[in-house]
Structure formats: structure tokens, C-alpha cells
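Of the protein chains in this complex, one is absent; all others appear in place.
After this line comes chain A, so read on.
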Amino acid sequence: MGLLALGTALDWPEAKKQAHLVRSWGIKQLLEIWNKAKGKERDAMLWGDEVEYLVVTYSKDDPKVLLSLRQADILKALENDTALSKAGCAPPLPDGSNSHTSQPPPVFHPEFGRFMLEATPGKPWGIEFKELLEVEPNMRLRRCIAKAHMLSNEYPITLTTFPRLGSPGVFTDPYYPVSGPKLRSQFVPDEIANPHIRFPTLAANIRSRRGRKVQVNVPVFKDEKTPWPWKDPTVNYDLHNWPEDDDVRNGAAPENFIHMDAMAFGMGSCCLQITFQAKNLTEGRQMYDQLSPLGPILLALTAATPVYKGFLADTDVRWNQISKAVDDRTPEELGEKPLVNDRWRIPKSRYASNSTYISEDPRLRPEYLDPDLVIDESIKQQLLDGGMDDRLATHFAHLFIRDPIVIFSEDLKELDLSKTDHFENIQSTNWQHMRFKPPPADNSIGWRVEFRPMEIQITDFENAAFAVFIVLITRVILSFDLNFYIPIKKVDENMETAHARDAVLTRKFYFRRNLFPTARPSRSGSSTPVASRPPTPTGPVEDEYRLMSVNEIINGTAYAKATSSSPPSSSSSSSSSPPLKRRKTSSSEVEDNEEEDEEFPGLIPLVESYLDSVNVDVATRCQLATYLDLIRKRASGELWTAARWIRHFVARHPEYKRDSVVGEGITRDLVAAVVRIGECEVNGRGFRGVCGAGEGEDGEEGVEGVERLLGGFR
């Protein structure tokens, strides 16, 4: 969540007056880094993962599970234990070895939610293949250490959201009443946020800038007995504590939507983020662009968020809820009122899918760029004058259309070019699905790219699998010089598509047909030197991509055809005319469907081809194969996403009445199941054995449906 400097945070009316100064100083700081770091070369491939946890209270005999708000105490306990005693926290690897001796202790960080915790490895990972195998045990170690510094009835769990956050009654420990001065939420107390002044100020100033509370409305899942039209029964229309209590009376809570009204409903979600260090600026920009179209695919594939505020939602992922939870746009910026005081209409929230491609790659066609991109022209000019190229200047001039939300008065005394605080103020409150990170002020590390769309998974096995998969994908992109470009508007559309229930199986996504260079650079046979890249292709952009299922994108066309028993409905697709066929295959059985006769290789076969070309030892390759297997099966539907498993768990629960309500009992048992799976994992007991359905050795029943989530792994 960025720097946690202490100071006097300005209220919005004051902060607003200083916004211009902060931006202008931020740009000066950016140019300072730019000039210092643009020539940095040959930085090693280093990467890091961030795992976020909810802290819940749970015990076998307690009929209730609650969010624990002891974040500060837990962090203090972790901080005081400098050695982070690993006693009892070093479960062996599956092969019996134990490899977490070389790593310094993990690092724990506060998060927005006071019920959250974030943990990162003690030092970044390299690309040695054996090192990739340390990720999973390190994640388990982090979880174990976190648990060891909690009360016996507290657990760090990796559900994206707490199912009953904001439900009527008690859902936190300790309990606080709702409707506080900062959030003014009728569902969650101010104490839900980290008390550090930065966080309540962030929430309050977003609300204040916006002129009303945030509106996080998510469509409710319509089950057999869900009343329809559905009115969120937890909304209180008779509250009169704050002016914002009028919001719901003015239509903030539409029918058939679960209504939420505070930043905590979004920023209280846990995700899995991966940051890579590039070898230089050029590679960083390439990675940023090439990973961007993968964002929605990985979002759909990691879907884990089907419940909000005690109701089943009709979406599977967290993304749009966070987007709405930090949407600080004014009615003018939203286009609801004519522009009078504000400078422009802004199509997206600060938290949204990317709006820019930033590479100077000749394969980047102007048609891919967002035609509606809003930028601050004067900032762009400043950056150009400072020596930055057009494309990157455009990117930052886009990020800098936003106001800084939290400003500390102490920082406004003088501009300090040896820091990046003002730049980071804007940069790190632009929460796009990729983030391009310049080196820090001391230039000690390289240009980095953060991959942000993935949802946290219930087990560290899964989290490690997705983290390692993305790392391998980056190596594949760079080695094979792959081209994933599609128009950025299509990435936006894909992001929306990824929200659908079971999008991973039922929806199709725009994806580039041909990832390879169109013509092979000539290596011999010609006496005239040829350009190292083929000339920019000029066919219609629409011919370059088509709709594909996640299965096809991940596993390739052949595998997808062989494994999809029921062809996914194409409900999400094609009002547009079908793309022209590029090249007829010589196959005698050309299919009717024009889109189907093209072989897409699939990301996993590409990763395998990469692994075939490097020296990997047997044990490592087999571990990596397990990770790829998990992802393959999630993409094909052989295994369920966490979202689907949670829906199944709710549906099978005796207290569920087919009315979309996820009550306290169901929530309690769901959390119990997740805790149980976590214990199985941390003890190295495997998911099949004690966790598998009906196989409890201590007489307990297994966890419902766990074999559909985790299969025969471990």
C-alpha cells in the first residue's frame, strides 16, 4: 500500500488546493529518476510475490467466525520477534527435503483493511529453476509464522473477501458500531480500516472528492427462491447521521444489486501480485505491454470471489468491486453533469484495467491504443521537454490526470529531488492491472513491472503455481519474442467478461491469433542485411485477434477441442462480423465455423517448449509440471475455481435456502473448511488424505468438494 510516513494529513478541501503542487513536484521527481535510470542495463531477473491474508477468529466450538481487527498487535508481535522463529514452521517439501534455510525471514506489511495482512519473501526470487521451487514452502512458512504470532483462535486465511463483511450484526472482533465520521458507511464501522492516518484519510477524501459515498453495487445471483426483483434487505433507508445517508434515498442501491458503500468492500480484498525486475527500460516496457492482455485471462482463471455482504453475487471476481470502492470521480468527471469545475470527463476509475501501451516496439500499432485516452497535455509537454519519449510521457501524463488523495502538510515545505514521494503519491494510487515502476530514488534497483489482476487462492500450492506460471510466461515472452498485442479496448472488454459467473468455462475472450513474428528474419541466403524485425504489418487489426476460451488460450486449440465436452455458449460474443479467415489449412475437413480452423498453440505448451530448451533437473521439472497441471485443469474445467467451489459449498450447506443468502452458519463452516485445508497443507498432510471427502482419519468428515478444487495434487 505504499509508504506509511507519519504526518498531518490534509482534509480534502485543503488537499485539493495542493493537488497541482504535488503533481508538479511529482513530475520533477519522475524526470529526476528518468534521467538517472533510463540507461540502466543488465539488471538481473528478480521477482517477488505478495500474498494477502484475511485474519479471522475461528474455533471448533464457536458457532461464529469473525474478522479479527488485531492487525496492529499481530504486526507488533511479528516485528518484535526479529528472528521470526521458525520453530515448527518449516514443513518439509513434498520430496522430503527442506530448503528454506537460505532465505531471510519473510516480511509482513499492514494493508488497508484492519483485518488484513500482507507477506512478502525476505528477499526477491531469482530465475534459477530450483529457486522457483522455494516459493511454495516459503509461502507456507509465511503463513505459519503469521499464525504463530496470532491468538490461538486467529487464522490467516486466503479467501479474497470475508463473506459477511458488512452484514447486519456482528462480524468483527471486537465489535464497533457502523456509521463513523470517516467512512460514513451504514454497513461497516470506521474501525474496519487500518487506523494509520493514511487509510482513513484515503477513504474520507475519496468520498469527499466524489461528493458522496462510493457505490459498490454487484449483481445478486438469482437462485430458485431468490425474491425477484430483489431488494437488498440490509439497506437502511432511514439513517440520518450524515449527509451521505441520503445516497440510498437518491437511488444508490438499485434493485437486484447487493449494495455496498465503503472503500473497505473493495480494498478489503486479497490478491496475489507479482513484480518483475526487467533487464532495462526497454524490456520493462515490453513486459508491461505483453503481460497486459493476459490480465483478464488470469483474472478469470483465478476467480475466487462469489459472495458479498452475506449474499451470493452473480460475478466471480473482485475486480470491479475494488474499482468502484475507490472511484473518486466527481459527477462532472463521470459525465453525469456538464463540465464546469473539473477539467475532463474520465472514463475509468483510478482502479481499472490499463489504458496505455508503453513500449516503442514496432509491432505496437497505433490502432491498439486507447482512442479515448485522457491525458494532461501540459504534463506531457513537461516530460517531453525533460527528455522523455512520447509514448512514456503519454503514459505518465495519463496517470497524472488524477488528484493526489492523501497529502501530508510536512511534505509540502520544499521539493526534495532525492525522494520520489510526490511521484509515488499519484503513481501508487493509480491501481491499474499492470503497474510500470521506475527505479527508486537511489536507483538501487531496476525498472519493474507489476502484474496485479490475480485473485488470491485458498492454498499456497495454488498461489505458488500461479506465481511461477506468470514468471515462466515472462521468460517465454522474452525468449520467443511473442506478441500478445490486441487493441487495449479489447482488453477492457475482456476484463468485463472475466467477471461473469464461471467465465473461465463459459465465456470467450479476445486474444491474438498469431503470437509469432509474421515473417522470419532472414538468417542466411541473402547477401543484403535484413532488418532484425519484419516491417510492421498492415492488415486490418480486426483480423489479428479472435474470440477464444480460456481453455484454448491456456492449453491450445487441440487440447481445448479434445477436452471441452460441452461447447461453451458464445453468448458473450459477436455482434461484430466474423473476422476474415487468414489462411485456409489444407485439411480436408475444414469446419463450418470460420474461427475454429486455426491452431492456437496455448500458453502451457509454450511454457513446455521453453522448458524443453533449457537445462532443468528432473525433480524441478516434475514440480513445475505439477503447477502447470493445476493450471491446465483449471482452464479445462477438470478442476474448479475457488469461486465455483465456494458456490458449491454454499449450495450443499444444509442452512442454505436457495435464496442467495449466505448466513452466519454457512460462513462459519466455509471458513472452517478453509482453515482445515490450510492446516492440511501446512502440516504437509496433503489435500486428498485428511481433507478429502469422507476420509477423515480422526472421524471428521472431509471437506465438501475439495477434490474438485484441488484434485489429486499433494
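Quick note on the criterion: contacts are C-beta pairs under 8 Å (C-beta built on N, C-alpha and C of every residue); 3 or more make two chains touch, one makes a residue touch a chain; residues count from 1.
Everything that follows uses one rule, which is that contacts and distances are computed from a predicted model.
Asks: Name the chain not shown, per its UniProt record: "SAC3/GANP/Nin1/mts3/eIF-3 p25 family-domain-containing protein", "Proteasome regulatory subunit C-terminal-domain-containing protein", "GCS light chain" or "dolichyl-diphosphooligosaccharide--protein glycotransferase"?
Replies: Cross-referencing UniProt, the chain left out corresponds to "GCS light chain".
Asks: Among A:Gly556, A:Gly637 or A:Gly678, which one touches the chain that has been omitted from the display?
Replies: A:Gly556
Asks: Out of A:Ile127, A:Leu384 or A:Leu417, which is the one that touches the chain we can't see?
Replies: Touches the omitted chain: A:Ile127.
Asks: Using the definition of touch stated at the top, determine which of A:Arg621, A:His648, A:Arg685 or A:Arg714 touches the missing chain.
Replies: Going through A:Arg621, A:His648, A:Arg685 or A:Arg714 one by one, A:Arg621 is the residue touching the chain not shown.
Asks: Kindly state which of the options A:Tyr237, A:Trp344 or A:Phe516 is in contact with the chain not pictured.
Replies: Of the candidates A:Tyr237, A:Trp344 or A:Phe516, A:Phe516 is in touch with the missing chain.
Asks: Determine which one of A:Thr8, A:Asn236, A:Ser609 or A:Asn683 touches the chain that has been left out.
Replies: With A:Thr8, A:Asn236, A:Ser609 or A:Asn683 as choices, the missing chain is touched by A:Ser609.
Asks: Considering the entire assembly, which residues of chain A contact the chain that has been omitted?
Replies: Within chain A, the residues touching the omitted chain are 42, 44-45, 126-127, 129, 279, 475, 478-481, 516-517, 520-530, 532, 556, 558-559, 562, 601, 605-606, 608-618, 621-622, 625.
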